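Here's the structure we're looking at; comments come further down.
Removed: one protein chain of the complex. Kept in place: all other protein chains.
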Amino acid sequence: MEKLKELIQNLKKLDYKNMYSNDFFLTWEKTDEELKAVFTVADILRQMRENNISPRIFDSGLAISLFRDNSTRTRFSFASACNLLGLEVQDLDEGKSQIAHGETVRETANMISFMADVIGIRDDMFIGKGNKYMHKVSESVQEGYKAGILGQRPTLVSLQCDIDHPTQCMADLLHLIHYFGGAQNLKGKKLAMTWAYSPSYGKPLSVPQGIIGLMTRMGMEVTLAHPEGYDVLPEVENVARKNAEISGGKFIKTNSMKEAFENADIVYPKSWAPFAAMEKRTNLYGEGKFEEIEVLEKELLNQNANYKDWECTEEMMKLTKDSKALYMHCLPADITGVSCKQGEVAASVFDRYREELYKQAGYKPYIVASMIFLSKVKDPVKTLTEIIDSKPPRFLAK
Amino acid sequence: MEKLKELIQNLKKLDYKNMYSNDFFLTWEKTDEELKAVFTVADILRQMRENNISPRIFDSGLAISLFRDNSTRTRFSFASACNLLGLEVQDLDEGKSQIAHGETVRETANMISFMADVIGIRDDMFIGKGNKYMHKVSESVQEGYKAGILGQRPTLVSLQCDIDHPTQCMADLLHLIHYFGGAQNLKGKKLAMTWAYSPSYGKPLSVPQGIIGLMTRMGMEVTLAHPEGYDVLPEVENVARKNAEISGGKFIKTNSMKEAFENADIVYPKSWAPFAAMEKRTNLYGEGKFEEIEVLEKELLNQNANYKDWECTEEMMKLTKDSKALYMHCLPADITGVSCKQGEVAASVFDRYREELYKQAGYKPYIVASMIFLSKVKDPVKTLTEIIDSKPPRFLAK
Partner (left out) sequence: MEKLKELIQNLKKLDYKNMYSNDFFLTWEKTDEELKAVFTVADILRQMRENNISPRIFDSGLAISLFRDNSTRTRFSFASACNLLGLEVQDLDEGKSQIAHGETVRETANMISFMADVIGIRDDMFIGKGNKYMHKVSESVQEGYKAGILGQRPTLVSLQCDIDHPTQCMADLLHLIHYFGGAQNLKGKKLAMTWAYSPSYGKPLSVPQGIIGLMTRMGMEVTLAHPEGYDVLPEVENVARKNAEISGGKFIKTNSMKEAFENADIVYPKSWAPFAAMEKRTNLYGEGKFEEIEVLEKELLNQNANYKDWECTEEMMKLTKDSKALYMHCLPADITGVSCKQGEVAASVFDRYREELYKQAGYKPYIVASMIFLSKVKDPVKTLTEIIDSKPPRFLAK
């Protein structure tokens, strides 16, 4: 309970008033203090649950989820977060064919939101589309709210778009903050966000992009490593470059995995698809050229196969700081000899970091809950203090 | 809060005691006062939510939903209504093959209802089947309740059958009541329920049938217009005729869209399939004659194509009262140049009425909640008064 009071004191010092009644799309659209508020409230909500204090602020209310890509982890994180706050998740199982017209987005968004407090969307597959779609949804329900159609303004939380994966990357960073004993200890740390080989293809770019866009704000030295041709969105590289400048960190690019691992404190080896290829694929989908997509997929798999040595092996780990950098992954990882013949990471490396990986993932429900909390509650310090003082039990028989 | 007290006073004057522990199948099975009670409680529930008063009457409890046709709007309306009252929706995802035997209906209905307070069913595709099926479900759970198998009697709300679409039509009428400033102002108004062209086929008849069966009770002049051969159920036309007589309104049939639009205060242009063809299709399904169904579908599409001029264009709208009749639709509409090449309504007409259309749809969750409320609560005035007096917040941090 002392810890809780301290966290509330920290929250008091931050300016995050613009988060109220607002959406969460990209981490770099938020100020440093706003991100700190998200971390602080996430820690508070976790402490409350661990002390059997229910942070339920809704007696009833809906949270709409829309997953345009398969999801287990994020789906359960969103469900957990909403349940914790008292919202019931209703999944919009949208046929892919129904989304062709802007009109339909506007209409559907309003039709499902008459009693919705939050909308969570995952739309990460098509370059140039996901983030735009989310904005369209948000604008549509704002219009609906202003016109008196909706009784409340549903706020939007991006559960992964084509540009960023904010709930993942924020959970990753909160893990780092706790692992290294505070945000101040991240200054100067070396993080290697590197490409890794996978026998599957076409994995979204939002994690590497989100990581370089977020971690460069912490004064870290962030290296983005990938084989030639596996570039991420140039706009996001610019964000990373600018962030590093401001924070006193560094943003380095290289085509050598070894260079990135050299003396790294943290490594994040993960497969992704080249953004240029994904853009081409998006266009082919738009044109309905499915045969050409198949050709493209084969090309990409062949291209991948040239870089099978981009694996996080024990040898690679030895290059890192004292041979024991923190290994990170958003999961599920392609583990050599376990989930595939050859993949992103050696089984022994993965196993050694399993608990840390699970802890990393465990922050996500609280990050999501925190984002929702800050977008819905006008005076978070007041509300949290009141709840903590009255101690409503989450589990009545503890 | 003054508004709330006034609505409660109105409710006190109405006789709706037969709604308690009862189902809602067809609007014309309910008395005028019962329908007024539904509207009044819908308005009360909306006012409560807007004043952040939670009308939650269930601490726990299930609402079963069974959708035998795709649904987004009605699904979310039912989910919103149940959530508002404290019921958790459990969807029965019934394989179409499992429903062949009456035995199975009786059994399944009881098996899922041990803790169910409400059952919502949409079954609108097959003429002569949907409403009957709902009755079978209701009878089965009543038997189960009487035999001590079920701890409570689950009441049934039709979410659209082959005859009526009561939650839609009641939402439509509540929209009209508020749009025209009171039910008394609907007397003498002209409403055109007209067929409209759509490139798809086989849309249910329950909306036009529900509209003529309900609106004729309000003293309105209701015109049903459709091309020759697109008749609705004769039984429902009889209902409309009788209702008009009693209410001092009119029920007129015509094969001219123009005639219907002439001087109309309200227009509701919407595609539907001829009931005779739907009946034929239902029989072919029963006999497993799928090739003949395909032939029938082509015939119907060809037939439709003869009536492409049945479109709600700007020119048509100019025929209406002061050129500005209220345009209505249950959504989604087939909008010319937007969702199809040629459809039910011109894009400019649809756009001008978009906000009104969304408001129209926005009444549905409250209509559903009101129907549930009146079927479960023995003394609605007492219960509502108690809740309003104690003001339990829906959102604790407002």
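Chains here go by letter, A and B, matching the order in which they are written, and residues are numbered from 1 within each.
The working rule: a contact is a pair of C-beta atoms (placed from the backbone, for glycine too) under 8 Å apart; a residue touches a chain by one contact, two chains touch by 3 or more.
Since we're looking at a predicted model, the values are computed, not measured.
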| item | value |
| --- | --- |
| Listed residues B:Met1, B:Met111, B:Ala276 or B:Ala305, member touching the removed chain | B:Met111 |
| Option touching the unshown chain, where B:Gln90, B:Thr254, B:Asn283 or B:Gln342 are the choices | B:Gln90 |
| Hidden partner chain, residues of chain B it touches | 56-62, 88, 90, 92, 101, 103-104, 107-108, 110-112, 114-117, 144, 147-151, 376-379, 383 |
| Chain A, residues in touch with the chain not shown (by the definition above) | 46, 49-50, 54, 56, 72-73, 76-77, 79-80, 83-86, 88, 331-332, 335, 338-339, 355, 358-359, 361-362, 364-365, 392-398 |
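Assume only the chains that are shown with their structure count from here on.
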| item | value |
| --- | --- |
| Euclidean distance of C-alpha centroids - chain A vs chain B, Å | 41 |
